[in-house]
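For reference, the structure I am asking about is given below.
As you look at this complex, bear in mind that one protein chain is not there, while each of the others sits in place.
Showing chain A:
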Amino acid sequence: MPLTRREFIKFTGLALAASSLGMLGFGESGEAQAAAVRPFKLTRATETRNTCTYCSVACGILIYSMGDRAKNARSNIIHIEGDPDHPVNRGTLCPKGSALLDVVHAPTRLRVPRYRPPGGTEFKDVSWDYALDRIARLMKDDRDKNFIAKNAAGTTVNRWTTVGMLAASASSSETSYLTWKAVRSLGMVVFDNQARV
């Protein structure tokens, strides 16, 4: 096989004898190196791009996690930093963004839907089914009551102005498109996303 300087090569302890190192008489160095790493294992971390959740600037972030996604193990986020390749922030983060790791691991972080009934004093955990059913019910009732199909002049307007929605900051163009399609089709006109505020 010809010696290449462009294609992939695999270094193994045995093949080192036939490498430049072995051919110049430094085979012992190669053997010593192969023996020296034998007891060691490799650590694995993943580097993932994402967008900061906080504000409309939508800074790019790199999230580092330990754990092998392929082996069904729980991965654990160990570090978050600004993404130097992101044109918005070029690796920088504000003090809030720099503390994102604490948001991820905060014991007070919201993990399940919580509900405080009208007149109640405390939130209690509820199931997703309950929360979604309740939101759908209330939205439907409100829309049935306040939907404006035609204006005073008799022109069809199909407006629902009594309920609004604010979407998140970490919105891509596609997310914003879906937000628009889902909400506007109900007739809702009061909506925006945090990424534009």
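The rule we apply is simple: contacts are C-beta pairs under 8 Å (C-beta built on N, C-alpha and C of every residue); 3 or more make two chains touch, one makes a residue touch a chain; residues count from 1.
We take it that contacts and distances are computed from a predicted model.
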Message: Name the omitted chain as UniProt records it, choosing among "Sugar ABC transporter permease", "Protein FdhE homolog", "GMC family oxidoreductase" or "K+/H+ antiporter subunit F".
response: "Protein FdhE homolog"
Query: Hey, which of A:Gln33, A:Thr53, A:Ser98 or A:Thr175 is the one touching the hidden chain?
result: A:Gln33
Message: Tell me which stretches of chain A touch the chain missing from the display.
response: 1-13, 15-16, 18-26, 28-30, 32-37, 40-49, 62, 64, 70, 81-85, 87-92
